[in-house]
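Of the protein chains in this complex, one is absent; all others appear in place.
When the chains are written out, they are named A and B in that same order, and each has its own residue count from 1.
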Amino acid sequence: MYSDQHLRVSDAEREAVSGRLAEHFAAGRLDQAEFDDRVGRAMTAKTRADLRGLFADLSETGAPAVPELPRGGGSTPGGGPRGPGSPIEFRLDTASGVPTYLQLVHQVEHALRLGYLKPGDQLPKVRDVVASLAINPNTVLKAYKELETKGLTAGRPGQGTFIQAGLSQVALPELAGLRKALLGWLTTAGAAGLDEDGMVALFTSALRDFHERRGGSRTRGGAASAETEGVA
Amino acid sequence: MTALTMPTRPRHDASLRPVPWRRMAWVTWRQHRAALAGLAALLGALAVYLWLTGLQLHQSYATYCHPASSLACAINFTGRYGITGNLVSIFLQAVPALIGAFVGAPVLAREMETGTFRYAWTQGFGRWRWALAKLVLLAVAVAAAAGAFSVLYSWFNQPFFAAGYAIPFSTRLFDLGEVAFPAWTLAAFAIGVLAGMLIRRVVPAIAATLAVYAGLASATALWLRQHYMTPLLTTKLNLPSSAWIVSQWYTKGGQFAFGARGSGIVNAVSRLCPSYNGSPAQCLTQHGYTQWSSYQPGSRFWPFQWIEGGWLLALSVLLIAATVWLVRRRAA
Partner (left out) sequence: MNMNVIEASGLGKRYGSTWALRECSLAVPAGHVAALVGPNGAGKTTLLNLAVGLAEPTAGRVTVLGGRPAGSPAALDGIAFVAQDTPLYKNLSGGDMLHLTANLNRGFDQPYARARLAELGIPPKRKAGKLSGGQQAQLALTLALARRPRLLVLDEPMAMLDPLARHDFMASVLTAAAEDGVSVVLSSHVLAELERVADYLILLSRGRVQVAGDVEDLLATHRMLTGPAAEADRYTGRPVVHARRAEVQAHLLVRAAADDPVPPRWEAHPVGLEELAMAYLREPDAAALPGPARGRNPEPTEATR
């Protein structure tokens, strides 16, 4: 088990590790600072040994050399053995002010990030989403189309919509650079007198504008169609 | 899989033929089951009574009334059952009105009152066809039931006619005849249906139906019926008992003196024959008065039944057609 600790790790492995760390963070074994630190280390890890060190003080049940994607019963994501149908369920926050279709898109991206979804998994059928959330079918179609435009999903006619790629297409040096720039911005903002809420508000507002410009110009030209979504 | 996600069956191509009329048979039956059951119960109960009493009547007549003018007949038959016969005929006057009001008025009034017309008139069948089918089916049922009942009643009454106690042409019994009774019931139903559509509330429609029917029946009995055919005139004093005497009056010397009822004749008789014990007619004719009678002979009974049945049928058709027309054009 220890003989391959010198091997280089891949992006997928780093991602998987981040997912495991998120689990531990959610369980309360790590606090925010530790979590950020370890994720940073995971993203810059080069060998399996680097990754192994991240879990040294965290309880594992038979820790494999390369941590598998979370599976199993109880509260771990993925719940039970994978059967037919989609691994995930959508939920709707009516008070959040975020448009419904965006909430669905975010939830898919979030699920990908945390490992609930992996390439090849099927997204819930439009009809099932409509039946459980009581939202307009065109909204679901719009969300699925957005995901397809982002390259995350692909529709198979007559079958459904399936995940085709993972997230984090950003290269690692870029990611580290972005993180550094962000920390710099935060320092400047803090020096200017902005508190945490103020930073969040400013960031959210700018993000919304950014989304509007990018999302608005893209969806106005396209027409919602149902061809990529298979209906049983 | 939940109900909300049940797979659906693609609908087969619908031709543009209208939905078949016969579908309304079950619809009418199921919706008006209670009213039709009430109708059956009412007529059924009366029928049982008529049957049982009628058997007694026929038996008594057979025993005592040969000849019919005998004293035994007068005591054991007429004296014993006469009042019953009268009461039954009075009671049965109300039956067509009740049927018309309680079967006819709610048909459309209830739909309007409860708002179910918003369901019924947006189904594929179409509202005026729905109304027409329903009303025709109910009308036929009502008229048929009434017709059967009136046959039974005629059988019940037959001994009274044979004994000379009553005549078919009398006001109270004419509209219970075998043609008139179902016709009146049908007309009451048609009045009820139209009232229901106009008034749109069940209880007021029932009240209106009863009122209109009472008015029409009274007007016919008191005034209209005698004019179906021109009455015959005669000066004979003894008319056959089966004749319906419409009016009588006295003339003297070619001039009208006074009518057969009222203060005129009473004064004349008391003046001319102060201690006379016979009939006023005999008294007055002895003093030179001529009695005139305007009457309808008994042989005209059946033609009159058909005339009355005929115009009542025409009226019913008209009222039902008007109702269907209202349904067709009425705005919600």
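The definition used in the following text is that a residue touches a chain if its C-beta (ideal position, glycine included) is under 8 Å from a C-beta of that chain, and two chains touch if they have at least 3 such contacts.
Note that this is a predicted model, so its numbers are computed, not measured.
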Can you tell me which of A:Ser10, A:Thr94, A:Thr149 or A:Thr187 touches the chain that was removed from the display?
A:Thr94
Candidates A:Ala33, A:Ala56 or A:Ala134 - the one touching the absent chain
A:Ala134
Considering the whole complex, which of B:His66, B:Arg118 or B:Arg261 touches the chain not shown?
B:Arg118
Would you write out the residues of subunit A that touch the absent chain, in ascending order?
92, 94, 97, 100, 126-127, 130-140, 208, 212-213, 216-217, 219-220, 231
The missing chain sits against subunit B at residues 2-12, 14-19, 23-24, 26-27, 30-31, 34, 114-126, 130, 329, 331-332
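Keep in mind that, in the parts below, only the chains that are shown with their structure count from here on.
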Rounded Å distance between subunit A and subunit B, as computed from the means of their C-alpha atoms:
84
